[in-house]
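Missing here is one protein chain; the remaining ones are kept as they sit in the complex.
Up next is chain A:
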Amino acid sequence: MEHIRMPKVENVRLLDRVSSRKAALGTLYLTATHVIFVENASETRKETWVLHSQISSIEKQATTATGCPLLIRCKNFQVIQLIIPQERDCHDVYISLIRLARPVRYEELYCFSFNPKLDKEEREQGWKLVDLNEEYNRMGIPNDYWQISDVNRDYGVCDSYPTEVYVPKSATAHIIVGSSKFRSRRRFPALSYYCKDNNASICRSSQPLSGFSARCLEDEQMLQAIRKANPGSDFLYVVDTRPKLNAMANRAAGKGYENEDNYSNIKFQFIGIENIHVMRNSLQKMLEVCELKSPSMSDFLWGLENSGWLKHIKAIMDAGIFIAKVLIEKDWISFGHKFNHRYGNLDGDPKEISPVIDQFIECVWQLMEQFPCAFEFNERFLIHIQHHIYSCQFGNFLCNSQKERRELKIQERTYSLWAHLWKNRADYLNPLYRSNHSQTQGTLYPQMAPCNFLYKFWSGMYNRFEKGLHPRQSVTDYLMAVKEETQQLEEELEVLGERLANLQKMQLNDNKIQSKQQDRSKQLGLSASTNSLANTPQEYSSDLKSFPSRSPSQGDEDSALILTQDNLKSSDPDLSANSDQESGVEDLSCRSPSGGGCLPSEDSGKDSDEAVCLAV
């Protein structure tokens, strides 16, 4: 590729974020799609793969005696710190990466070269998994009040809307077109969600171009039509997600908000969700807190509060709760639905980037924490979606509108993430979910005040690559294994029962079954230590370093063993940072406090128990 000035640099060191003494020496490769770091250590040859599209920022730091440091921050919150011996090499890598991480054409994105070896039919199948029309059908639409309109068939009315939009039956093409002219970017009010139980609906639109006094008859009629589409209700809530001040300021630019005097029977409400610039800064600040090296409890809590992130999350949750009081129906968030958000991945105005989708995903997680049985999917599902929104490995999140996606023939040229997730759906299931459980019936009512404080920091996402910070044992995985096992045992029992019946019929001995049962009880004895992740102590003390230790460090051995385990799990690439389908490579996850990364070098941690557990 013409943008790669430097395909390979040797003697590069990959620093450990937790402990600087644990740097790994290796070779850095730049390819058309990935940055790859391969460790020299012969027994592991650990590899770290990072997709160019995951790179959020690259920072070249001041050259030191040891070399030139390069800091790569990824959109999935991974941070990679390299030290390149020669300043010139570092500069070349830096310049190359800057270009590679900011492709200017869609065709440069990974999804156009990514090939999971599916045939055409399977590819098409993947794209059909989520069908918006079917979604609306499930909601009971079209019906007496709502219909599909083809007014936007050539994207003639609004180029960021799909061709098929759902509008009230009484809204004529004239009204729609008229209304669209009164709306920012022509995004006229269209149906987002319909609740067939009570005919209530959620519509969305952009702000009206009202300025200080302008009005538009068609737009007023449009809102009227929406109100009438719910015969049970006398009025319509118009919810403006901005703080009132922002909306008022917008009037000076000829935009603004609906004047209650001009629209009959509407109730106006501001929610006060800050704009994308505030959110972007907030996320930035929070990530800085996550990056702090061994912060004190106070540093962390102060930083978290100052970032305002949780406050914004709460504001969004409150908005959601307000808008619907009836927010999320079970199926609504069921597998693969609804996440049809859009996100630009090309080089562009950095001011247009905002973590809205991250916030949505986090809100869902916060809900999951409050309603552990209500969601069919688990935390991993959310994390992997977040990862792939930025990975550009699948075509789903490309472009800004359906129009652009069609022009680029995304569906013919790339693969769908939903197919990929669906294939591995067993990994993403919440073992506590049961379709007949009370928490899956109808609406969830999240906690409002005074339980503000239930919103928590999501370290599983934002410190995703610092594995040592997370609980060492996964309840989800355990329960999933239990569930699977139960199922198998029941099946086995059935088979055995049948066989027993047959055998008895044939007056034969049932030796086989007995021996089988004995095998089982033998296995039982082995089970003791497996469900616990063997771990090693963190740096609880710096004082210990000065203390002579009686045996050489075993820390490396421990971490090497952990590496091997992590290598094994690369069969699911999504878990690792690199996410390359075929390469099955190593990620950085082992650079964690628990991975032996920060053991004091004097540490004489020879723990035979742990070694046994790791080796079996």
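Here, a contact is a pair of C-beta atoms (placed from the backbone, for glycine too) under 8 Å apart; a residue touches a chain by one contact, two chains touch by 3 or more; residues count from 1.
Convention: contacts and distances are computed from a predicted model.
The complex includes a chain that is not drawn, and of the options "WD repeat-containing protein 41", "CIB1 protein", "AP-2 complex subunit mu-A-like" or "Myotubularin phosphatase domain-containing protein" the UniProt name matching it is "Myotubularin phosphatase domain-containing protein". When the whole complex is considered, the residue among A:148, A:304, A:321 or A:500 that touches the unshown chain is A:304. Touch with the chain omitted from the figure is made, among A:88, A:185, A:483 or A:499, by A:483. Of A:192, A:294 or A:502, it is A:294 that touches the chain left out of the display. Within the complete assembly, residues 290, 294-302, 304-305, 308, 310-311, 314, 370-374, 380, 431-432, 434, 437-439, 447, 449-457, 459, 463, 466, 468-475, 477-479, 481-486, 489-490, 492-493, 517, 520-521, 523-538, 540-541, 543-544, 547-550, 565-566, 568-569, 571, 575, 593-594, 602-605, 607-610, 613, 616 of chain A touch the chain that is not shown.
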